[in-house]
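Of the protein chains in this complex, one is absent; all others appear in place.
Just so it is clear, A, B, C and D label the chains in written order, and each chain counts residues from 1 on its own.
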Amino acid sequence: MMKRLIIILALAAIALGFFPLAMRISGDSGLTALATHYVEAGADELGAANLVTSVVVSYRGLDTLGEVMVLFTATTGVTALLGAGKSKSHKKEKESERDGDGRREGSELLATGAAFLFPILVLFGIYIFLNGHLTPGGGFQGGVVLASAFLLLLFSDCRLELNHALLKGAEAISGAAYVAVGLLGLWLAGGFLDPRFLPAGEFGQLFSAGAIPIIYILIGIKVGSELTGIVDAMRRCS
Amino acid sequence: MNEIMTKAWYTLISLFVITNYGLLLGGTMARVRAKVQGRIGQPVWQPYIDILKNNFKRTGIYHGVMFYLGPVFRLAGGLGTYLFIPAVYGSLVFSNFSFSGDLLLVMYFIFFGQLGMALGAGQSGHPYSPLGVSRGLAQMTAFEVPFALSVIAIAAQYQTLSITEIVAAQQGGILNWVAFTNPLAMVAGMISFLGMSMGNPFSVVIAPQEIPIGPPTEMQSSFLGMLQTNRAIFNGAKLVLFMNLYFGGATNIWIMVIKTFLIYLYTVIVDASFPRFRTDQSIRFFLGTPALIGIAAVVLQML
Amino acid sequence: MVSPLYLIAMLLGAAFLHPLIQNRSKLAGQLVVLVVLGATVAIPLQWLMALDIATMQTVVFQTAGFTAPLSINLQVGVEESLFLVIINGGALFSALYFFRRRTREWEGSVQILLMTLVLGVNGLVLGRDLFNLFVFMEISSLSLYALVATTKTANSYEAGIKLMVAGGIASALFLIGVVFLYRMTGTLNLDDMIANKQLLDNKAGITALFLITASLLIELKPFPANGWGADVYQAADPGVSALTSGTSATAIFFVLYKITPLFGFELLQVVAASGGITFIFSQLLAYKQDSVRRMLGYSSIGQIGLLILVVALGSLYGEAFTTTMFGGIFLLVLLLGGNHLFSKAGLFWMSGITGQHSLGTMRQSKTVRLGPVGAALQGILTSALAGFPPFPAFWAKWIVITALLAFGSYWWASIILIGSLIEAAYLFKWFLNAVKSPVDPGTVHDEVIPEDFPEEPVKEPMAGASPAGIVARIARQSSGGWIAPFMATAVLVACGMLLATMFILRGRISGYRDMVLLLPLAVLVLWTVFDVIRVPFKLQIGLAIICSAGYGLVFLPGLDGIRLVFGLIFIAGSAVQMVPLLNRRGHHRGLAGMLLALVFSLGNLLFASSALEFFFSWELMTITSFFLVVRGRQASGAALRYLVFSLGGAFSILAGLFFGSSPLAALLLGIGFLVKMGTLGLHIWLPGAYAETDDDMSTFFSSVTSKAGLFMLFLLAGLFVQEAIPAGFAAGTRLESLLSGIAFTDLLGWLGVVTAFAGAFLALFKEDIKYTLAYSSMGQVGYMLLSFALMSQLGWMNSLYLAVTHLMFKGMLFVAISGVVYRTKTRLMYQMGGLITRMPITFFTVLIGIIAVSGVPPLTGFGAKWMLYTALIEKGWYLQAALAMFASGIAFLYLFRLIHVIFLGQLKDEHRTVTEAPIWMLIPQVVGIAGIMLYSMYPSLLLKPLEAAVAPFFETTISWDGYTVLSTLGYWNGTAVMYVTMGVFLVPLLWLLIVQRKNTQKVGQFNIVYAAERPYRPETTHFGYNFFAPYEKALGFLHKPLATRFWYRVVSVAEVAGSMVRKLYTGNIQTYALWIVIYTSILLSILQRGM
Amino acid sequence: MTHIVLALGFLLVCIGFWGLMTRKEVFRLIISFSLLDTGVHVIMVGIGYVRTGTAPIFDEALAVAGAVGKVVDPVPSALVLTAIVIGLAVTALMLSFAIRLHASRGSLAVDDMKELKW
Partner (left out) sequence: MSQLMLVLFGLLMLVGAVAALYLKDTVSAILAAGSVSLVASLVYLLLGAPDVAMTEAAIGSALTTVVFLFSWARIQHRPQPSKNPQSEESDSNPDDQEDHQL
């Protein structure tokens, strides 16, 4: 009880500390200088309708690259932690399950549904990251949708072995390609990750905004394969 | 060259006097002691007989180099101690080699003989010799403390460490003696003198000799003779030193004889009337009251 | 200039593609990692070449074709480049370390994670965009999280979760802070934000800044919110710990460093306090640790705390730091950070390679842990971490303390020094545990006396002597794993040498004399090379002797006065005392070099022209002598004490150097020098260090090294004349009149005489001969101190006279005794006896030695006594004189015992075949005897030069009459005394030899008193044990180890504090989280209260 | 509006902290953690909010000219996007640690995680 009291006190102290922060901010003070610049000039500079995308992919492209890296690191860690056991013990477990009563497949309905939904989800995912520069959404969201497509497959059949080589390959190649696009920006345009080495195209069209769609495609593939990897490493037949 | 010859003669005379005086004093005191204890005692010249007898023994047995050299060290220590003290104030003959060093030299030269003897005894291989040495040295360090304090008080009083000058400062009447100008120093010094002469109550040092072992047993013939000679000289030297320090020194040899006799008598009387301390008791004793008296003497000089 | 974006792109690409490469070929995968990491070191080096270092030039790189603040930018400057070089260098060595582990499936991921980690930290260092920093922080954190699990133990998972929770909280705080900062300043760019700093100058702004700062601090594991950190260090693979403490923490620290320009006064104070508290408490905690890795972990936490403290203080006291030393705060941070990175990583690797887990079990297992190479590496790394010269931390420590004291920030300075001391204590404790030989219990501080008659002396089992053991050791030492710590060591050594050259020379190479201060380092390097190419030991020592002689010939003639006297003691004395080492057989790696370096650093004390140069030599002396003490068979406990006390003294000196000539300076410097001299109260290191050192090297410590403190006292004598109690203390009270007028010299005088007494008294009761001599040396140094404190011509002359003669007779005694110990294989005196017949020359040496030491005329010792008492009485220090006399009487006791118990009495059966000491040990003895005899015969030969040496300081009070020296009180004619003594000695001798020649006869010792029968065992007739029993009975209460007890009390206070603080770390993840919250909330409320 | 959102965010953060410090099971800690994360994200988005603003996506309804004042700040949105993904990464890694811990210790109770201390 004492401890809870201390916790409450400490949290209250922190909340009290936050108070001046919150009081400082209001929704009426308008945009910051930086945001104003983005809003005013962002569309011209990059030709992407979705400003958030401009910021994410281009202005703060290094962040996004780092973010991909974070995900990659996490995937590496997760597969190292969980996949490591798989190579020996996990396989054994699987065999024993196959022999024993653990042999439970996903329900018939789920299997059929998955087979039906899989291509649709994949297409949807691709749509999301292709249109990232025009509408809400982008590489990450699309990647998640892609991953969920695979997730569905995994749900439907727990013995399904994904093609790890392909997954890894896609992950590695798309990552490297992202870096390569960044370097192209450095060589052909203003700087690293500058998408403007491709023509800006017509504002609001699919093929516009320079290399932003390409970057989002690569991110989508990369994120999709990474998340699939994580989920795959974590799953167990249940 | 002539000077050196003269000095050599003087030295011989001085040594001759002190040796004979020491031997006779020893003989006399042995008799006094016997009388006190109700015995007849030995003749006064017994020490001469002992020394001659020992020196004419046919064989002298020794155990090794240090054993051999022990008596030599001892006698050299006695001779040296005496020779660094001016025995009679104003006398050229008895000024000895006091020009080579002051009181400090004498104080430290006393160790020379002690060390040599201790080493010689050590090589005898008998456990009792080092036992005696251990006791003797331990006690020595203890009685040195009041003595040192007393000497420092005197040196502070007269601002000199030269024995000759200390004696000179005490001339001109009995009241100029340190014994009266600085009684505390005198008391401390004279108590430590009791320890130095190793009579009762501080005689546990020579206890191992009383059963038939220890240096007088181990050392015999000419070695023992040397030791006995030394005892006479060394005794004389110490008496002279204390006389010089506390009792105005002597302007001629007779005064010296009287004064040293009285000092010696004092130790013998104490010796005869006290039982014996254990070594640790005597150490504590010397570091107690006498040391405090000595400190008082020194502090008086500082004020 | 290579764009930093290539660096990042390269790392990214390599990490992404690594799985594919790894699939094809493992070797290729490893090569890629090595090449990429190598490039991460090479690229910053290229920047350094391109940048203008003098102006700390920076170049900004934009991304995405827009300029900041629109886009993210990276900044490459001198600071960034230097930090990247060290951080990436550490990571590169880590990669080498990981390659050692040929473990299966982890290999690929470890390599990837290593690269992602490096990417993260590079981004952290280069990035100038706050949110971008967050992303990079997450990259490096996640890599670390995953790496922690490499040991795959439950503990590592537990630690990983704790780490992630803490890291998660930190990230949350960071995010909130960043977004509020963005809202308030309208930018995420750091430079923009610094330009608009005034926008943040309100409660909300500071709070937002604080959130970021708190997040960084939490990542850097502040006390008390750092339990998870220690857990991680304990559980993770040492390689990962090395990355955590070195690479990652250093980079995050750099972020903190980057954002400090944003901080206001209050925030800086809070940060400084947090850093300082973390530093001191971590050291306390580490001291209490039994787990090596946890200990190292706390040490890392503490070091980072120190860095934080330094940066915050540097910003607070800007001017003080920038003006005191070139480069200012950045140089400091670089030195401290780089030093910590490499040394700590190296130590972590060492602990991993050797599998050292727990200090406790190391103590139990009786195996040699480290071979010579390992010991050397660990020794260097430990010294570097503890801040010994020439390693970077030494210079950093110097700058920090200088600046802090210049600014008057005494508390911080003392906290840093105390913390460093504790750190050195436990680091070296570990070092000793790791290298010590199996016979060393590590607790020997005093003589060890067996219960009764001992069994046969135990022969030291040859460690790893069995073929299997040898093979195993070679395999262990040649395996690739050593590369990483070796590289770290190499980097540290190289940097250290470079810095030493930089700082010491400071561009003023005007001749070879300026190089003299660097000689010890050169010697260490050269002799290490000798060891590597297996130059025979005797040749090494021979060269060392020649070199010291050469040093003396080249450099000493330029000196005069007191310096020359000490120069002769340090150099000539050492050269002579090296001779016994020629007696050794086999290889003794590092011994000759260390010894020569010690001699040279001692000599260099003479040439130091600035405080820094002096302190450099002083510390060099400390560390080299420590490594020499360590070599003793059972010396590790004693060595540790020696080190801690020496270092404590050195720190006291360091502090004292900056108080000008105030009483405080005198106090601090005095304490430092007195520690070295081993005066009473500060002496408890002394007996062990002198005695437990190898027998043939004790003599250096006793007769040479102990004089260093004395020399410095002489050099700074002016300081000690002043009154000890500053004016105005207790003004107006009676206390003032009582205390005023007490000068330091009065205190020193009493201290000296009490030391002299205590040394003699303690020596009295020792059965172990080397302890006897050690305490004897302590007593002798007490006399020197007393004489010095007299501040009179005669006093100083005596002090120097003692220094010179003590060198001769104590050196002689130690060498002679080492010969005895060498032959008899025991150090306990009562186990010897009767050796005079077997070792006559040694006996003679000892005889001369003890006569000289005890001050019995006619040998040199008396001169010292004469001058001492004369000077004391002249000065009016009567009571001191009396106590000194008592002490010298007691000295006589133990000296007699020494010679008697060893050489006289009964010869033991097992010593009947003992032969005279080897020739190499006799040579210095003969030299010593010759010296003593010469000076005894003609004291004026020594006295007159000494008189000249002190002539500039005092009015003369002595005069000469032929060979007689006259003082105001008395006189002394050493020559005459010698002649008289010879005369009175020769007469009886000749009497015996000539007159009584025929009738003397030598018989065996049992012949008389035992009537030619032999007692059962010679031991029973040899009175040697507890020789001065009556003294013990009478005054034994005086030799209670009060000082030892006092210092143990001090240590136990530290330990109790450590164990109390330890209780904070319950191991409960929620408690840890709570601590984080409490830490944040407390700092926050302090901060807001301060507004 | 902004203040409500900020308060909501802070409350979520506090609930997250509360769970982190009181729930006795590692799995719940991770859940608390993701709540805390959500709270942080809410705060961030709340800060980017501008009264009467719409999404910063230009289309027929929103022309580039005069968009200032009509749109919310795109920067926090971009930041949150990144933060969410990072949060997922951390959560996934935490979960895998939890799985391994459970596999080796057999327990996820916080009180059983006391091997390492002092």
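Descriptive notes on the structure:
Keep in mind that, in the parts below, contacts are C-beta pairs under 8 Å (C-beta built on N, C-alpha and C of every residue); 3 or more make two chains touch, one makes a residue touch a chain.
Quick caveat: nothing in here was measured; it's all calculated off a predicted structure.
Listed residues D:Met1, D:Ala63 or D:Ala109: the one in touch with the omitted chain is D:Met1. Residue-wise, the contact with the chain that is not shown comes from D:Leu12, picked out of D:Leu12, D:Ala67 or D:Leu116.
Listed for chain A, the residues touching the missing chain in the whole complex are 50, 52-53, 56, 89, 136-138, 140-141, 144-145, 147-148, 151, 227, 230-231, 234-236, 238.
In the full complex, chain D touches the hidden chain at residues 1, 4-5, 7-8, 11-12, 15-16, 18-19, 23, 27-28, 30-32, 34-35, 38, 41-42, 45-46, 48-50, 53-57, 71-72, 76-77, 80-81, 84-85, 87-88, 91-92, 95-96, 98-100, 102-106, 108.
Definition applied: only the chains that are shown with their structure count from here on.
Between chain A and chain B, the centres computed from C-alpha atoms are 106 Å apart. Mean C-alpha position of chain B lies 53 Å from that of chain C. The set of chain C residues touching two or more other chains comprises 131, 135, 138, 142, 145-146, 149, 152, 180, 182-183, 188, 1074, 1077. Counting partner chains per residue, chain B has no residue touching two or more of them.
Contacts from chain D toward chain A in the complex involve residues 1-3, 6-7, 10, 14, 17-18, 21-22, 47, 49-51, 55-59, 64, 67-69, 71, 73-75, 77-79, 81-82, 85-86, 88-90, 92-93, 95-97, 99-100, 103.
For chain C in complex with chain B, the touching residues are 834, 836-837, 840, 847, 850-851, 854-857, 862, 865-866, 869-870, 873, 876, 878-879, 881-882, 885-886, 889-890, 892-893, 896-897, 899-901, 904-906, 964, 968-973, 976-977, 980-981, 984-985, 987-989, 991-992, 995-996, 999-1009, 1020-1024, 1027-1031, 1033-1035. Within the complex, the chain C residues that touch chain A are 3, 5-6, 8-9, 12-13, 15-20, 23, 61-66, 69-72, 105-106, 109, 112-113, 116, 119, 123, 129, 131-132, 135-136, 138-139, 142-143, 145-146, 149, 152, 180, 182-188, 202-205, 207-208, 1074, 1077-1078, 1080-1082, 1084-1085, 1088.
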